[in-house]
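For this depiction, one protein chain was excluded, whereas all remaining protein chains were kept in their positions.
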Amino acid sequence: MATMIETAKELLQLGTVAVVVGYEKGSGTRRRALFLRAADQVDRLVLDERCAQNLAVYLSKAEVKELGRPAIVATVATLRSILQLASEKQFVEGQAVFIAIGQSGDARVLSKLSEIEEFVRSGSSVGGEKSDLEVGPTEIQALPRAQRWEFWQDELSKCIRCYACRASCPLCYCKECLVECNRPQWIPVGAHREGNLYWHVSRAMHLAGRCIGCGSCSEACPVGIPLYLLNAQVAESVSTQFGHVAGLKADATYPLSAFRPEDRESFIK
Amino acid sequence: MTSKNIYEPYMMRIDQVVDEAPGIKTFRLLFEDQAVNDGFSFRAGQFGEYSVFGEGESTFCIASSPTRKGYIECTFRQVGRVTTALAALQEGDQVGFRGPYGNVFPIDEWEGKNLLFIAGGIALPPLRCVIWNALDWRDRFRDISIVYGARTVADLVYKRELKEWTDRGDVRVVTTVDPGGETPDWTGEVGFVPHVIEKLNPPSEDTVALVCGPPIMIKLTLPVLTRLGFQAGEMFTTLENRMKCGLGKCGRCNVGKYYVCKDGPVFSFEQLSQLPAEY
Partner (left out) sequence: MEVSSSAKLIRKASLGEFFDRIRKGGWRIVGPVRATSPVIRREPGETPVLWKEVQALDQLDLHATQTTLSPKELFFPAVETILKYRFTGQKVEIDPLESDPPQTVLFGMRPCDARSLCTLDAVFGWDYHDHFYESRRAATTIVSFVCTQPDDNCFCTSVGGGPGDTTGSDLLLTSVSESAYLVEVLSSKGEALVAAASELFTPATGADDKLSCLPSIGKEPDAAGISQKLPSLFSQEHIWREQSLRCLGCGTCAYVCPVCTCFDMQDEANLSSGKRLRCWDSCAFGLFTLHASGHNPRKTQAARWRQRVMHKFSYLPERLNVLGCVGCGRCSRACPADVNLKESLKQIVEIQG
């Protein structure tokens, strides 16, 4: 039964990968991303309930790509992001391998997309379990509409447009983000009521059917806006309307751009 | 209490629009407020922030000479949001102007010297202010030469003034286009600017060189000038960088510890050699 550390060491020593992207102890009780290239430093790797940052985000970072083919220590959230990226043709099988830990504690190296799908289906995974989500989407949905609006106006008034939410999301990989387009300036740049609402609603819509619910955006937000609630609401809508859940299959079609005769919109029948 | 708002532009009216080249225009701007007009002055090398209200501001040097009062001119290429909006404006329309900002060409120190202007493409406008300034003070300087090149004949800016400078008789003007950019009736040079300079073989003694152009042109021209004996302290250029406030607060135009908006845009090549190669 190989451990994560033994597996990482072997992958590096054999030259199967050039870098192991995993977690290590960070500041205080935090965990941070580690880009391990030296096999003799594998003991720095950790994987525990505090490893919540979705490491799939680093796949699209130029300077990480330059390091060479990675093995990524993957929680189930990371793996689901990969499946979603694969279905959007942003990830090619073999481009990276994944070290995933099952409930039995043994480390597995997943390289085929089908292996990743199977692992995700098995429902067993170690890492990132610490959940700070105090309030679930249903509690907000239960509020009367006017109160829900008040809730969001209040939360979004804290937003300073730092884009930590976007930067930490593996599915926000656009080279030019919607908010960076200035002809026309679709979304106002200023951190005022209108701009903040347009930004967060647009991002939630762009992630409709694509967000896998890792919560990294909300963890990243420096002022603690529970952005995951927006994404969870939209994901539920997509699931109910289209029967689609993101990040389970590598060849899923995107429900908002695919038409099937069974789709529920009555206007098209 | 009203303190001066440093971000408030002067109101200007477009008096004249000249189509210089594909995508490149020159505006002559008049001050709407007579008192502002009477109190306004600047020196060659300085720049301003030009507003299209509703779209934003864009940074251009003041391309007219400070010796000519009552108006300022700017030349710009249509390339982004603000310049596209500017390009759609007509004579009589209003724009905003904040400035003058930045440092100046030390033209007072060049009395009695030869002046050699070398420019490429859209980079002639930043030197035009100095050219006209020098020509308006013609007897303070010895030989004045202008070497200007563009990709094609159509891309040459200030076509009318190039002829005016040539016809004056007290300026040497050499224009060139890239090989393949000439038209059948072209009588100027054909070749890249660095080659043309080599051919021209200008003297370096008591000569100040002002070089402005795309990075590749500067990169290839400097060694030629150095071989001809020019010292780094006698060669000047004017830099561009992404700007917003133009007055040293927004933090984005610095190259190393120097802000292009405050320590520049005019730099000698001696100063540039001390800056990190962030370009």
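Chains: A and B, in written order; residue numbering restarts at 1 for each.
In this text, contacts are C-beta pairs under 8 Å (C-beta built on N, C-alpha and C of every residue); 3 or more make two chains touch, one makes a residue touch a chain.
Only a predicted model underlies this, so the values are computations on that prediction, with no experimental measurement involved.
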Chain not shown, its touching partners among those shown: A, B
Contact with the hidden chain (one of B:I24, B:V255 or B:L272): B:V255
Contact with the hidden chain (one of B:E8, B:D206 or B:E270): B:E8
Candidate in contact with the missing chain, chosen from A:G102, A:P188 or A:G213: A:P188
For chain A, residues in touch with the removed chain: 26-33, 35, 53, 57-58, 61-64, 132-135, 139, 151, 154-155, 158, 160-164, 166-168, 180, 185, 188-192, 195, 215-216, 218-226, 228
On chain B, residues whose C-beta touches the chain left out of the figure: 1-9, 11, 51, 53-57, 79-80, 83, 92-94, 96, 240-242, 244-245, 247-252, 254-257, 262, 276, 278-279
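Basically, only the chains that are shown with their structure count from here on.
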Between chain B and chain A, distance of the C-alpha-averaged centres to the nearest whole Å: 49
List of chain B residues in touch with chain A within their complex: 80-81, 84
Partner chain B, residues of chain A touching it in the complex: 182-183, 185
